[in-house]
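Since the structure comes first, as structure tokens, the remarks are kept for the end.
The other protein chains are all here in position, but one chain of the complex has been omitted.
Residue numbering begins at 1 within each chain, and the chains themselves are lettered A, B and C in the order written.
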Amino acid sequence: MSFVPGLGILKGMALTFRNMLRLKPTVQYPEEVYPVAPRHRGRLLLLYDEAGALKCETCFQCAQACPIECIDMGGVDTRDRYHVHWGPAEQYGERREESALRRSGRPVPDPTATPFEPIDTAALDAILADEGYDPRHMLAILGRTQDAYGHLSVAALKHISHATGAWYAEVYGTATFYDQLRMAPAGGHVLAICRCPSCTFRGAGRVLAAAEAAASTTLGGSSPEGAVRLEAAACHGGSPGAAYVTLDGAVQAEPTARGITDLLTRLRAGHAPAGRA
Amino acid sequence: MTSPETRIRSLDDPSLFVDTPATIYDAIPPYPPRTEREAEFYTLREGEMLINIGPQHPSTHGVLRVVLKIDGERIVDLDPVLGYLHRGVEKICENSDWHMVISHCDPLEYIASMFSEYVPVLAAEKLLDVTVPRRAEYIRVLACELNRISSHALFMGWLALDLGGITPILYGFLERDEIVEMLAALTGQRLLFNYMRIGGVNGDLNHEFMSRLGDWMSHALRHIEDSMALINSNEIFVGRTRGLGRIDRQTALRMCLSGPPLRATGIPYDVRRAHPYSVYPELEFEIPTREEGDSYARYLLHLDEIKQSIHIIDQVLHRIPDGPIMAKLPRLLRPRPGRAWAAIESPRGQYGVYAMSDGTDQPFRLRIHDPSFFNLQSVGLLSPGHLIADIMAIMASLDPIMGGVDK
Amino acid sequence: MAEVAEVLRIVHDDPGLRFELLADLCGVDTGAAMEVVYHLWSAGSRDWLRVVATGLAREDPRAPSVTFLWRGAEWAEREAYDMFGIVFEGNRDLRRIYMPPDYRSFPLRKDFLLPDDASRSPGEGVRPMEAAPEPAVLTGTPADLRHAREATP
Partner (left out) sequence: MTIVSRPWQRLSPAGRVLLPLAAVVGGLGVVFLGGVSSGILPNLWSWIYEALNDNVPLLRFLVAATAVLLFTVPTAFVIIYLEMKVIALQNLRLGPNRQGPWGVLASTLHGFKVLAKEDFTPTGADVPVFTLAPVVVYLASVMSFLVIPFAPGLFAQDMNLALLYFFAVGGLGVVGLMMAGWSSFNKYSLLGALRAAAQIISYEIPLTLSVVGVIMLAGTLSLNTIVHQQSGSFLDWYVFRQPLAAVIFFVAATAEGNRTPFDLTEADSEIVAGFATEYSGMRFGFFFFAEYVNVFILSALTVTLFLGGWNAPLDLTPVWQALGAHPGAIDLSGLGVGLLIAVLVVPPILTVLLALPFWMLFTKLRFWQALVIGFLCFNALVGAAVLIWAAFSFDAVMGLLWFLGKTYVFVVIFVWMRATLPRVRIDQLMGFAWKWLLPASLANLFVTALAILIIAQVRG
């Protein structure tokens, strides 16, 4: 195949040379911004009318009509409580993974659908009403629920999620993050150690290390046979002389590493506390 | 080389050792061949090799895998594998109402999405026997022709990019960007416009759109002409595309080609003239055709079509009447039970929809006929005997859009 | 069904008609029977010609292939087979075009059960037509409706 590099190539080269000297249409984005047409629908923004009121009254028509169910809306009712929640986002994510998992042939673990026994929600509703269904008081709600029921059951967390409108994942996250909140019912005794700086200077660190060695578990967990459970406590600056260590709420007189180790071994051995009825 | 018995890490899960080595180069499918064509393709003679122009490849326009049987550099046979971009649009449309069909059909031919949303609207209007106001018809023609020019400008850039030229793709994008910004001023979006409605269009012409259209029309043709002069007469470009993928009239008809590949063989089949729709009968334009039917003829054809489109836009701007842009239609559309076939001339060929309605507000069946689906088929016929570099040129000149092919 | 090929050949070859351009070939499932719809165009006629081959049995729909007239119909027939299961005798290359090769059911048929994941379900996603479950009647206050998603089985 033979071609003589004749006029065509040279004309092309001349054109690119001329273009090299021409003004460039590039828009330097951060400094200059290309004018967007007024009717541009690229901006997703919630419209306000001229009086400043929100134009959306959470009728969920758009979330219902959306072909790919990508609209996640949360609505506040008239008494300013955040309660109505059209949230495919939560299920959407799980649903997509679920179908992918099922298509791959693996069994589909479905924690939210695992049957959990319902609880009597009277006490829980009282706590929620008292806190005003406000998701920002989540830690207080969970603490009082644990005091009321002994531990945080899945049913309780589901109910709190529905009532306050926060996602179940958020509530579950808060419950599992703090050491003093426990999801499993505490079988045996609860040994709580304060972790504030003043107690640590007085030896709480060594006590904790000894307790973890003796109960062969870490803070927030319970010993293998469930006799003892280690938790973090808050001495609120109250412990004058020694580290603040409590066993089932009773403050320990000599909170030293050796003392606590003996206590825990006795508890785990006898599975019944010495000297407690 | 690595001997088979050494333990090979699996490609999927590096922590897993597999005894049989990961057959990276094994394009032959593990299951037995299902048809004689598959059996004949996957039996390799002496000196032949299977190579994947894989789903991720710089010059497959979208996600397309082509298994090439090559002997040295020469292609012996070719088997395109589709389905990588299949979203089941037809099944989704059967479960959504007539308005949602438009937004589902938008991303099918995403480079010219004004056409891919115009056809289901046309079919629905045939079923509903609704008359669209003339101003809406003219706006539709205006928007479609603008979109055609932007799609053709991009085509020329891609063809040159697949042949190795770096500059034409950017000149093509410059042209396309100007038009797409104009359409964004009219419709609100740059790529998937979602502008057509059953019975009319979404918004009327506004000042922003008309001013941009005005100063674009003043230099429209001159810009495209001189930016494409870079490759029109370039000896290397002509040498690579002249006589490549030559189709004669009979094979073109037998391969059900449509659009530029068919008109490049001399057959003047253009749906705007063959079966006029909307206001095209009143507009005066002619159908450019070429005789050679090879890649270079297809390339030049796109240039002529841009001239015709600019001519059409000019006429539309002079004749556009006033009046409403939407017909009076109830919010819930329940077309009469029946069937309707509607087809328009998209930049890649005849784009048709066969809509069946059973009286409910959901279409009973929505068959989408995409021109790239049939144009891509002729690659299998044209490329045996050429080199690997040529298959890129042939595919680029047929200009398939994988969104439309895989539906 | 054999006369469809005959009809198309006449329409294609007859000098008076000369419908030499196949605009579209598509499969349709009308619930009762399967159909194959051809659209043809000729320079002479003002409109498209629609040839409908109806009455194909639902269990084993068979239709003659038109690849001897139009080689381009090969992929259209492959797609009809892939989506409806219509077997076109005479097509050299009748295999699935969109679905993965080990896919067992035909998605666009009316008895295809969408929510059930067809590729893994024992019934291959096919639900007997007559046993279509009637939609569960939703009772209770709007609050219950809010969690209707959990309520339905």
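Quick note on the criterion: a contact is a pair of C-beta atoms (placed from the backbone, for glycine too) under 8 Å apart; a residue touches a chain by one contact, two chains touch by 3 or more.
Only a predicted model underlies this, so the values are computations on that prediction, with no experimental measurement involved.
Here is the thing to keep in mind: the chain we left out touches A, B in the whole complex.
Of B:M228, B:M392 or B:V405, it is B:M392 that touches the chain left out of the display.
When the full complex is taken into account, the listed residue touching the unshown chain is A:I9, out of A:I9, A:A148 or A:A242. Across the entire complex, the residue among B:L230, B:I247 or B:L398 in touch with the chain not shown is B:L230. Screening B:S59, B:N232 or B:T251 for touch with the missing chain picks out B:S59.
Not every partner is drawn; the one left out touches subunit B at residues 1-2, 8-9, 11, 21-22, 24-25, 49, 51, 57-59, 73, 160-167, 170-171, 174, 230-231, 234, 236-237, 239-240, 387-390, 392.
Contact between subunit A and the unshown chain involves residues 1-3, 9, 12-13, 15-17, 19-20, 22, 24-26, 28.
Everything below uses one rule, namely that only the chains that are shown with their structure count from here on.
Taking each chain's centre as the average of its CA atoms, subunit A and subunit C sit 48 Å apart.
Centre-to-centre, using mean CA coordinates, subunit B is 23 Å away from subunit C. The set of subunit A residues touching two or more other chains is empty. Of all residues in subunit B, none touches two or more other chains.
Residues of subunit C that touch subunit B in their complex: 20-24, 26, 28-29, 37, 39, 41, 43, 46-48, 50, 69-76, 83, 92-102, 107-108, 112, 114.
By the touch criterion stated above, subunit A contacts subunit B in their complex at residues 1, 3-9, 11-12, 15-16, 19, 25, 34, 36-42, 65, 67. Here subunit B touches subunit A in the complex through residues 92, 96, 100, 103-104, 167, 174, 181, 184-190, 203, 206, 208-209, 226, 229-239, going by the rule given at the top.
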